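Notes to accompany the following structure.
All protein chains but one are shown at their positions in the complex.
Our next item is subunit A:
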Amino acid sequence: MSNLSAIFKNHKAFIPFVVADDPDFDTTVANIVALAEGGADIVEVGIPFSDPIADGGVIQAADLRAFDAGVRTQTVFEIVAAARKQTDVPIVFLTYLNIVFKYGYDAFCQKCQALGVSGLVIPDMPYESRDDIVPTADKYGIDIIPLIAPTSGHRVEKIAKAASGFIYVVSSLGITGERNEFFNGLKDLVAEIKSYTDVPTAIGFGVHTPEQAKDMAEIADGVIIGSAIVDIVAQKKQAAPEAVEAFTKSIRSAVDEAQEARV
């Protein structure tokens, strides 16, 4: 088990996301540093995949830019290693399972441990398949971050009870991407999760403004923002780090304003 859970102690966490090697190696390293400087508690680094079935157009396009830059799994590790020279911000990977499977679960988790990567978010690995990797991840102190969705229903209990690190609460149905409406039962969903576990929760999928970030941080222990940051990278390209840091600061202060939700 990693130190991820401790980050949320008496503190609302902000977890931004960037895609590795989008648009290139150096910009990604600078973006990770900018996110840390801007006040991110955990940086989520996406490993590009040819067929990202849980992701919307913004992240799909970022994956394609990374492939244009020639990204390999090895490149992603090198990016984190380079960022590690400038920041010790906690990092988790967002990756589809096949990338990890092909690298080898043991070799991949070992590499994560060496790079100080604390956890893996694997959107295409449900509870039923977690035993494929969890024993190996445990060996290296890597948390496998589970997702809980508005549709999880009776599954919430078993997922929550088995969780470590934090729980990624999916804000709405469908795929990643900016949106203005969320599942209206999020408060109840988070409360239900809390009734089963002390593992903290973070809400993601679609959050893109400071106001939304504040709202979500009031419901859960943290908030995850992906597509909005990836969109800045798409617009600004190599000049992204400055804009990414400014955006991160605006979200940071919004999240800090969030009050403990009364649930």
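Methods note: a contact is a pair of C-beta atoms (placed from the backbone, for glycine too) under 8 Å apart; a residue touches a chain by one contact, two chains touch by 3 or more; residues count from 1.
The rule is short, and it goes like this: contacts and distances are computed from a predicted model.
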Checklist entry - The chain dropped from view, which UniProt name applies: "Tryptophan synthase beta chain", "Extracellular solute-binding protein", "Phosphate transport system permease protein" or "Carbohydrate ABC transporter membrane protein 1, CUT1 family"? => result "Tryptophan synthase beta chain"
Item to check | Identified contact with the non-displayed chain, of A:82, A:97, A:162 or A:191 | outcome: A:97
Checklist entry - Which of A:42, A:170 or A:189 sits in contact with the chain that's absent? => result A:170
Next on the checklist: Across the whole complex, list the residues on subunit A that are touched by the chain not included here.
Outcome noted: 49-54, 56, 60, 67, 72-73, 97-103, 123-129, 131, 146-155, 159, 170, 173-175
